[in-house]
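With one protein chain withheld, the remaining protein chains of the complex are depicted in position.
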Amino acid sequence: MSKKKKQQALIRSVPFMLPSFVGMIIFSLLPIVISIFISLTDWNGLDKLNLNTLSQHFVGLENYINILTTSEFWKVLGHTLYYIVLYIPLVFLASLGIAVILNKNMKGITAFRVMYYIPVLTSWVAASLIWKWVLSPQYGIFNQLLSYIGVRGPSWLTSEVWAMPAIVLASVWKDMGFFGLFLLSGLKMIDTTYYEAARVDGAGKIRQFFSITLPLLTPSIFFCMIMSLINAFQLFPQVMIMTEGGPNGATQVMVERIYTYGFKYFKMGYASAYSWLLFVIIFVLTVIQMKGQKGWVHYES
Amino acid sequence: MNRKVWQNVRFYTVACLISVIVMIPFFWMVSTSLKSKGALMALPIEWIPAEPTLDAYEKVFSRFPFLRAMLNSLFITFSYTFITVLSASMAAFAFTKIRFPGAGAVLNIYLASMMIPTQVTLIPLFVIMNRLGLINTYPSVILPAMFRAFGIFMLVQQMRSIPDDFIEAARIDGASMFRIFRTVVLPLCGSSIATLTITTFMESWNDYLWPLLMLTDKNKMTLTLALNSLNGQYGTEYNVLMAGSLISMIPIVIVYICAQKHFRQGVMAGGVKS
Partner (left out) sequence: MKEMKQWKAMAAGTAMAAVLAAGTMTAAAEEEVTITYANFNASGGQEETLEAMYEAFHEEYPNITVEIETIGFDDYFTQMQTRVAGGTAPDCYELNIENFAAYANKGALAPLDDLDASGYNETALSAFNVDGTQYGVPGNFSNVVLIYNKDLFDQAGIDYPTDEWTWEDALSAAEAIRALDENTYGIYQPVTFNEFFKVAAQFGGSILNEDKTEFTINSEENVAAAEMMISKITDSNVQPNDEQMSGMGDWDLFQSGRLGMIPTGIWAFSTFAEGCDFEWDICVEPGQTQKATHFFSNALVVNADTEKKEAAQCWINWLASSETAAKMRIDAGWDLPAISNEEVLSSYLEMTPPQNRQAVFDSLDYLEVAPVIEDYALMSDIITGKLAEAASGKITPQEALDAAQSECEAQITLQ
């Protein structure tokens, strides 16, 4: 692109970029920059927040050093990664399945679309209460079903081994409709002429899926991967309501700790430093995904 | 013919099975909301309340000015959703189809902003709102819609799939950027915009902590805020909570059903592309 063309593009983009850019500066970047400063202090989160307070409480990198040298950070990071490793493949498979089913032009498909989305519409407060009952070892329906196939279900939420898988299960249930809907809108964007051409070539349903659907869906899949990773690292409400980090800290995860330090123990500086360490981890993993996308994501046809 | 029937049977079996899994907890919600306080904890669990009652619903309606809260919520949520969709689609258009210099870097900053947990930016953002004099005003809960990285990134992802030829063709015809945006790009993104509308509507509708901080005036209270005052220090009446949650789900379900029609249309219908 020539210099002139670049300039033209810049000028043309201004009216389109203005609202989000202004919003970003005020409502996102500014608070984030302030939180960097907070992470360098031992501010308690109750004294009035201004420059004066922050400079008085300045402690340099102490928070970061303290966090990285405690075993808690690594334990909590481990729990978070464990959640992610279980959650992402499951939610991805479930939502792809849902998207494929909902993409069929069958009678009553609208009803199914509404039903599959209901967990997304349910608040976490209601959803986790329900799951507590569903997973109750003695009275819950889940273990009842397991007993029909001869399996004795564990005491999910109170067992150190099974509490995290239980949270994964509830999260997948709640989120699959969300990503399913997104993948569905990706499916809808695939030009039907491809399938017609493939049918003329005599390709079967399964081959069509792998040679047309999946490749053309990769931009949507990529989006889901990035978003689910960012979200999964920040899982919070389900943990707070279902286990509060228990039993014996087995479900303590990053944001749960950040909230606890910032708003329960009045160590906002420490909590902010924790967040920035979390940021670095998510950022690095996202950059890796971004770099990797060139190998498998197909834009345009 | 026989094969077709078999396919139908297979489809509906699978679809219904998933429905059951998805709906059981929802069914439990409905059933709890119809129980009296005493029957909540009966053992074995009552899937269908023995003596259904509307007590819980009566309580929800009588505890706070329901209509006022509902109208506030509708106003805030519709404004918020409209601004989000507009601002996000405009930005996504600039990122993918104008490709101004530095677009990649700006997009990365946008994306990175999602990686900091909101728990630590809460107090700074509150202080900024206070400085701007926005506390206790509707804009304090609506204006943050201007920047929603999630929506921008999602639409960027879809708009990338729109071939540049369309834009070039329209440019040659002498159409302005706004015209191209409105008549070419937006219609092609129908299903993504519908998705974004639903998710934004839902998030704004259910948002709790931020409105709680911003709107201290009772007359500006949203439905979610009102419902949350149902939980007390010494425990929660679950039947009332479930009744309230169900009522507050209704508007979202309506919006969702309305948005359905944008999913049904095959978006890249033959006419546009040739």
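When the chains are written out, they are named A and B in that same order, and each has its own residue count from 1.
We adopt the following convention: a residue touches a chain if its C-beta (ideal position, glycine included) is under 8 Å from a C-beta of that chain, and two chains touch if they have at least 3 such contacts.
As the structure is a computational prediction, the values presented were derived from the model and not from experiment.
Note on the undisplayed chain: of the listed residues A:T122, A:S136 or A:T286, the one touching it is A:S136. From the options A:F58, A:W74, A:Y265 or A:W296, the residue with contact to the chain not on display is A:Y265.
Interface with the hidden chain, as seen from chain A, comprises residues 44-49, 132-133, 135-140, 155, 157-159, 246-249, 260, 263-266.
The missing chain lies against chain B, touching residues 37-38, 41-43, 63-64, 122-123, 126-127, 130, 135, 208-209, 212-213, 216, 218, 228-237.
The definition used in the following text is that only the chains that are shown with their structure count from here on.
Within the complex formed with chain B, the chain A residues making contact are 1, 6, 9-10, 12-13, 15-17, 19-24, 26-32, 34-35, 38, 45, 49-50, 97-98, 101, 104, 106, 110, 112-123, 125-127, 129-131, 133-134, 139, 141, 173, 177-178, 181-182, 184-186, 188-193, 219-220, 222-223, 226-227, 230, 233-234, 236, 254-255, 258-259, 262-263, 268, 271-272, 275-276, 278-279, 282-283, 286, 299-301. Here chain B touches chain A in the complex through residues 8, 11-12, 14-15, 18-19, 21-26, 28-29, 43-45, 83, 86-88, 90-91, 93-94, 98-101, 103, 106, 109-117, 119-121, 123-125, 127-128, 132, 143-147, 149-150, 152-154, 157-158, 160-164, 177-178, 181, 191-192, 194-195, 198-199, 202, 206, 238, 241-242, 245, 249, 252-253, 256-257, 260, 263-268, 270, 273, going by the rule given at the top.
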